[in-house]
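Note that this complex is displayed minus one protein chain, with the remaining chains in position.
Chain lettering (A and B) follows the sequence in which the chains are written, and residue indices restart at 1 in each chain.
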């Protein structure tokens, strides 16, 4: 049994998704842990981590479309708009889709399915630097 | 401290829920791990794992009803429809409700509440074979 942990930063370009599967896979390989859990966590409340299809980019575009219904920008019912029209929408999308994902590790590798990618989903319209912490236990 | 891992498959009958609490509980018992975390992960992007009430089946029927609002089939705004009207709706429902759940293990048993069941939620209308990986660390 062991546990390793490493942080890294991702520079986003505003609203949209950035795949981080390869970075996480490298940390898992470097950990030397054979079987366990890889836990990926983002230290912010206005972006998310999610696992979704890695093949057709239109899946992520359609998720963006649906997100505008789940938590619209600039909704007249919001009280929290300190940082602009996308501020509360970003917090709500973060809560709905989550700020961590965890993936089993087996034979020293991430055991995600063939079509699963791990994505950072930036919900703010302006670019941000996002800190991600990966912990592997096993 | 130890870690055990096992995979199994579930054959779905199309859209709907299948309870997997008993399968997970058996793996936890077999692991011999006294205290820790049971992590359950599905290797697909068009179904979910969730924990919800295990008593009245109408809860899961009502969740299905709400899901048609959260991510309707055949929405005219979708670009991703390669596999049919339920394709993008399934990906979106998977992101909203998540592809893993984790439950504490104590005294060698799953520590879910009395009314909590662990469910595989199939979002595609056609039956699928779904692979689930259970990892227990502790």
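Throughout what follows, a contact is a pair of C-beta atoms (placed from the backbone, for glycine too) under 8 Å apart; a residue touches a chain by one contact, two chains touch by 3 or more.
These figures come from a predicted structure and were not determined experimentally.
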Touching residue (missing chain; options B:28, B:47, B:90 or B:103): B:103
Given B:24, B:37, B:120 or B:133, the one touching the chain that is not displayed: B:37
Contact footprint on chain B, counting only the chain that is left out: 1, 35-37, 50-53, 56, 58-59, 61-63, 65-66, 70, 96-98, 101-106, 111-116, 137-138
Positions on chain A contacted by the hidden chain, ascending: 1-5, 37, 39, 41, 43-45, 70-71, 77-80, 82, 88, 91-92, 94-96, 98-100, 102, 131, 133, 135, 137
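Just so we're on the same page, only the chains that are shown with their structure count from here on.
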Chain A-chain B separation of Cα centroids, rounded to whole Å: 19
